[in-house]
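Before any comments, here is the structure.
All protein chains but one are shown at their positions in the complex.
Going by the order they are written in, the chains are A and B; count residues from 1 in each one.
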Amino acid sequence: MPFVTFLDYAGVAVFAATGALAASRKELDIIGFLFLASVTGIGGGTFRDLILGIPVFWVINRDYVWICASVAVLVFLTAHRFESRYKLLLWLDAVGISAFSVMGAAKGLVVTGSVSVAIITGMLTATFGGILRDLLAGEPSVLLRPEIYVTATLIGAAVYTGADIAGLAPLLASILGFVAAFIVRGGALRFGWTFPAYKGRPGRHPDDIP
Amino acid sequence: MPFVTFLDYAGVAVFAATGALAASRKELDIIGFLFLASVTGIGGGTFRDLILGIPVFWVINRDYVWICASVAVLVFLTAHRFESRYKLLLWLDAVGISAFSVMGAAKGLVVTGSVSVAIITGMLTATFGGILRDLLAGEPSVLLRPEIYVTATLIGAAVYTGADIAGLAPLLASILGFVAAFIVRGGALRFGWTFPAYKGRPGRHPDDIP
Partner (left out) sequence: MPFVTFLDYAGVAVFAATGALAASRKELDIIGFLFLASVTGIGGGTFRDLILGIPVFWVINRDYVWICASVAVLVFLTAHRFESRYKLLLWLDAVGISAFSVMGAAKGLVVTGSVSVAIITGMLTATFGGILRDLLAGEPSVLLRPEIYVTATLIGAAVYTGADIAGLAPLLASILGFVAAFIVRGGALRFGWTFPAYKGRPGRHPDDIP
């Protein structure tokens, strides 16, 4: 199995696990686990394939659906063992965005040949599943958290794309992209890395604006 | 008109009505009614067609758009007569998800020939319109309600698909799927049926996690 395919399976599995953990935080039933795990696991890749105009990956290869279902059942049976499901969710999400930023960029580059499109499909693939998960589960969006998040997907996609353009072997380019993204997001989670935020003031609530 | 086509029209109409009822709960104007009715009525099927890679149904057949518009006007004129619009919304939604779980599975089965894809497109078609409605109207998501919901769409899609694979006539398979889904969701609404929920504890708010 090429490493980029492995990253795809691994990304689907860990994103599915974050969806199932969100379901456990909301105390949903087993079908709620299956649903949130599937939407989170395959949501980003579905969006990527729609934008690239290619057949949706899980419609062609149903393995992905079974991965999501298996992960959902596993989390349903074990989630109570974890001390903080939300921290686990954030770390699995970090693995997932690292894998998908590479996988999304790889598919975007193969289909369009454009570096800028590849970087964007990498970012979209990596972030979209988590956005859906948080919207559907009514969680605060990971996008709005203070630590670095989207940047990690940008770096993962850019490192992979740059390495591929530079002629590195796909395996090496994939590993470099994955590791780069994970160092950035993992460091942000572990050490609270942030960018210099916008030097401003928070927005007022619309009702308070004269 | 084949029964499955009738289910499609009926599903669009009742989902459009739930969108218009949500608009009335938010006291929107007539255009808000038209917008929410249309998004809710055709949202699930649009998503299904995009994923299956086939032309979007209402772009080809504009009847669906006029159905949504007519239903929106009708609800705008009559919604004040109902004692509880939210209960009516939930019951119409139950009819809608029953119709769409069959219709989505039927289209998925015809296009891909895969049982697992058919069941998923049935579930997605049935749930997606309501998800959009609740997100846009700022209502609590039906997905997160305690009674059985997604399960009904799974059962409707699975019963239809199983019956079709087993060689039953399309009419009979459609009726069986519709009735199965409606019994599950209707029973859940009427008697508060729930699954054994996840044996756990609710998630803490992210800010409260050390």
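As a convention for this text, contacts are C-beta pairs under 8 Å (C-beta built on N, C-alpha and C of every residue); 3 or more make two chains touch, one makes a residue touch a chain.
Because the structure is predicted, anything quoted here is derived from the model rather than measured.
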Residue among B:Ala137, B:Ala152, B:Ile175 or B:Ala188 that touches the chain left out of view: B:Ala137
Full-complex contact with the absent chain, from A:Ala69, A:Leu88 or A:Val150: A:Val150
Contact partner of the left-out chain, one of A:Val73, A:Leu135 or A:Ile183: A:Leu135
Hidden partner interface residues of subunit B, rising order: 22-35, 38, 46, 50, 55-56, 58-59, 62, 65-66, 76, 79-80, 84-87, 135-140, 145
Missing-chain contacts mapped onto subunit A: 50-53, 112, 114, 116-117, 120, 123, 127, 131, 135, 140-141, 143-144, 148, 150-151, 154, 194-204, 206, 209
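By our rule, only the chains that are shown with their structure count from here on.
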Superposition of subunit A upon subunit B: rotation angle, C-alpha, nearest 5 degrees: 120
